[in-house]
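Removed: one protein chain of the complex. Kept in place: all other protein chains.
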Amino acid sequence: MAQLAERLGLKPEFLPGDWRHGADPAAIEQRLRHDSDRRIKAVCVVHNETSTGVTSRIADVRRAIDASGHPALFMVDTISSLASIDYRHDEWGVDVTVAGSQKGLMLPPGLSFNCVSAKALAAARGATLPRSYWAWDEMLASGKSGFFPYTPATNLLYGLREAIAMLEEEGLANVFARHQRHAEATRRAVRAWGLEVLALDPTEYSASLTAVLMPPGHDADRVRKLVLEHFDMSLGTGLGKLAGKVFRIGHLGDFNDLTLVGTLAGVEMGLALAGCAVKKEGVQAAMHYLESAHRDRVRAAA
Amino acid sequence: MAQLAERLGLKPEFLPGDWRHGADPAAIEQRLRHDSDRRIKAVCVVHNETSTGVTSRIADVRRAIDASGHPALFMVDTISSLASIDYRHDEWGVDVTVAGSQKGLMLPPGLSFNCVSAKALAAARGATLPRSYWAWDEMLASGKSGFFPYTPATNLLYGLREAIAMLEEEGLANVFARHQRHAEATRRAVRAWGLEVLALDPTEYSASLTAVLMPPGHDADRVRKLVLEHFDMSLGTGLGKLAGKVFRIGHLGDFNDLTLVGTLAGVEMGLALAGCAVKKEGVQAAMHYLESAHRDRVRAAA
Amino acid sequence: MAQLAERLGLKPEFLPGDWRHGADPAAIEQRLRHDSDRRIKAVCVVHNETSTGVTSRIADVRRAIDASGHPALFMVDTISSLASIDYRHDEWGVDVTVAGSQKGLMLPPGLSFNCVSAKALAAARGATLPRSYWAWDEMLASGKSGFFPYTPATNLLYGLREAIAMLEEEGLANVFARHQRHAEATRRAVRAWGLEVLALDPTEYSASLTAVLMPPGHDADRVRKLVLEHFDMSLGTGLGKLAGKVFRIGHLGDFNDLTLVGTLAGVEMGLALAGCAVKKEGVQAAMHYLESAHRDRVRAAA
Partner (left out) sequence: MAQLAERLGLKPEFLPGDWRHGADPAAIEQRLRHDSDRRIKAVCVVHNETSTGVTSRIADVRRAIDASGHPALFMVDTISSLASIDYRHDEWGVDVTVAGSQKGLMLPPGLSFNCVSAKALAAARGATLPRSYWAWDEMLASGKSGFFPYTPATNLLYGLREAIAMLEEEGLANVFARHQRHAEATRRAVRAWGLEVLALDPTEYSASLTAVLMPPGHDADRVRKLVLEHFDMSLGTGLGKLAGKVFRIGHLGDFNDLTLVGTLAGVEMGLALAGCAVKKEGVQAAMHYLESAHRDRVRAAA
């Protein structure tokens, strides 16, 4: 986001974190309070940070902005959370939400979505910055008649209709619960291996992916390479300062309990092949948790 | 096969077994020796019995037929073995081999194959029994020009070309080794659960599916139902006299190590949900075996 | 059909025709009347003859059978008519109707259908002839629970569901009218070329395909070859005694007016390339007819 802003000639201010926590509502509130001449135009937060597996508390950030009395717009990236983790554009008072087709919507990449508040639309009307995707006027005008002002990705729109039907068939609450279950099972596996989840705050654990810290002296990318070669599974790499220190397990979209166990098995065997002295009890721990979750459903049905 | 023969008005003679062993070469040899007036026309054997997970020793049956000096044709059903388990029509002296597209060839059902020896062709020329699929003359005549004498399943023929390309890319020896590895991992899981593999003779274990005996007092179909409901996985049911006593785990076709672990996890959790007092160590045992197999490959590459 | 019957050891009697007319109800009635000892078991008719483009009058054949007072079963092949040409199994008193997935149902080949009357079911129960597809008992027993007694072509069943939805969306009456319109346009093209439609009786013109007689001295297969090479379109060949003398134009299934004009253009240009001195007015004549049909709809809407 900062890079995008800089490309547009803006001077983004980055509130640094430790990569193991989400956006800090208190720090945001404090920063906004100090902006007495209201030079800050927008607070930008990533809902679910794909590189760290940390989910920021958007509702708390909203409350912090409100508490500061600052009029800045609130913009949220939900690319790796939409349709996997509960998110409420209107209820949480977000002004611009950005999303994509290629994660929780289970489609190829090619569609992106902007959800825009009345406040953001008003700001856009007076804005002077060059823009293209965010020049919403043409889309809004065409949208009334159901047409696209540009060449539409028709194939993906058909796919989107089906993806939404699938999500509604399962029920959004069930979809979110499924991702929470898989994330918890994954964390239990990580701890049973004797490893550490990168995210530190339980209220910020991501339900769609989990980043795992490697034991000291071991290269995460070597594990990833072995897992790919031996088990045909591609794990996410550590990005930026986490390169080599972290690998990431995705558990989102069209994904069920057995896919998760297979995934965790690939990690557990890959760690062993790489010579990491982890305890081989992660898959067992995940299954124990999954089974108990299903046992509750059996009981509820009985 | 017996049912098919009866429908044609033939009088098939069934050599009974115990459903836990393959076709018995000695019994076949003995039966043929007693057929002094050569009334038996063909010995029919299923290579890989889908209902029991037992693979018959076709080369040994051939030797038994030869030892008896009997001129009967030798016919083999390879529907659930072709392209998953090593099979040699010519080398093993089979006269008619039957196969289908829907198992090891990884296609939808819709194509079947007959592989026919010169001896079988000669017998067909003089035969008087009504037949249709086995009226090979039209196919052979058309085959010379590359045409089908009937409406061809063109879509499946394109799929077949790709399936064969995939098998050759992996290498048939590797394909067979992969299935053997998955079958061995499955059996280790079964034993770690404290259960029994239906097949009793290690030289007859199927590489493409494993039938598992339920502990006494437990209904296999209840486990299957729970696994389907909770984990969206469909296990094979017990057939005939094995109904309710056996469930079957398929591990053939486009299938890798992690798919297998996911499959075994579904079984292990399903057994637990059904209240079977199995040891929850099957997945662990399978992973231990798979990991060691891959470790050997790491060492070989080093 | 005769060939199938002979393979089963039956002695089919073929009522010869001239290949330019459908089954003759009067001839059938007469033949049945002469069968005083009721040795004839079934009257078999092809509804729409794919090799000639002649549609037999099934209701008239039914009336002829009734008039004869003969108890023979009435069996009809609707492979190239079902879902393209109006057909009424119950209303027309047919005992066994056979159909396939690969024509009017717009699917790949792989499914076939038997529609069976109570009378045919009763006959089947007492029948002794070897049979497999027509051994309906297993299908009927399984059908009650929605299962298949054999490996089902699941992919085609999904396709069938969609094909039926498409047909119902258009409306069966509209589907039949569309095929009639295309057939009439095709015949007008044929006549404008100065050629002859093989079918002679207007009440027997096929709505799903049209066979065209070549002018003397010209080889139909040469035209077909040129059309394939130059226009990537495959016309049907003349079969049996019509080989070289006839080519066939299919206009069934998922097919619209413009596809038809393109098809007829390929034929018209192919005839010219082959040096046939036809009048190049066929496409024009077809378009004239199609346009007038649509003009009626414009008027009706106004």
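To keep things simple, chains are lettered A, B and C as they appear, and every chain counts its residues starting from 1.
Following the convention adopted for this analysis, contacts are C-beta pairs under 8 Å (C-beta built on N, C-alpha and C of every residue); 3 or more make two chains touch, one makes a residue touch a chain.
The structure displayed is predicted, hence computed values, not measured ones.
Asks: Specify the shown partners of the omitted chain in the complete complex.
Replies: It touches the following shown chains in the full complex: A, C.
Asks: Pick from C:V54, C:A211, C:L226 or C:C276: which residue touches the chain that isn't shown?
Replies: Counting the whole complex, the residue in contact with the absent chain is C:L226.
Asks: Please pick, from C:A72, C:L198 or C:L290, the residue that touches the omitted chain in the full complex.
Replies: Of the candidates C:A72, C:L198 or C:L290, C:L290 is in touch with the missing chain.
Asks: Among the options A:A42, A:A59, A:A153 or A:V298, which residue touches the chain absent from this view?
Replies: Result: among the candidates, A:A153 touches the missing chain.
Asks: In the complete complex, which positions of chain C touch the hidden chain?
Replies: Against the missing chain, chain C presents residues 226, 230-233, 256-259, 261-263, 265-266, 268-269, 272-273, 280, 283-284, 287-288, 290-291, 294-295, 297-298.
Asks: Give me the chain A residues in contact with the hidden chain, please.
Replies: Chain A touches the missing chain through residues 4, 7-9, 100, 102, 108-110, 130-132, 135, 151-156.
Methods note: only the chains that are shown with their structure count from here on.
Asks: How would one label the connectivity among the chains shown: line, ring, star, complete, or other?
Replies: Its topology is that of a line.
Asks: Compute the distance, rounded to whole Å, between the mean C-alpha positions of chain B and chain C.
Replies: 40
Asks: What is the distance in Å between the mean C-alpha positions of chain A and chain B?
Replies: Here chain A and chain B have centroids separated by 45 Å.
Asks: Specify, in ascending order, the residues of chain C that touch 2 or more different other chains.
Replies: Nothing qualifies.
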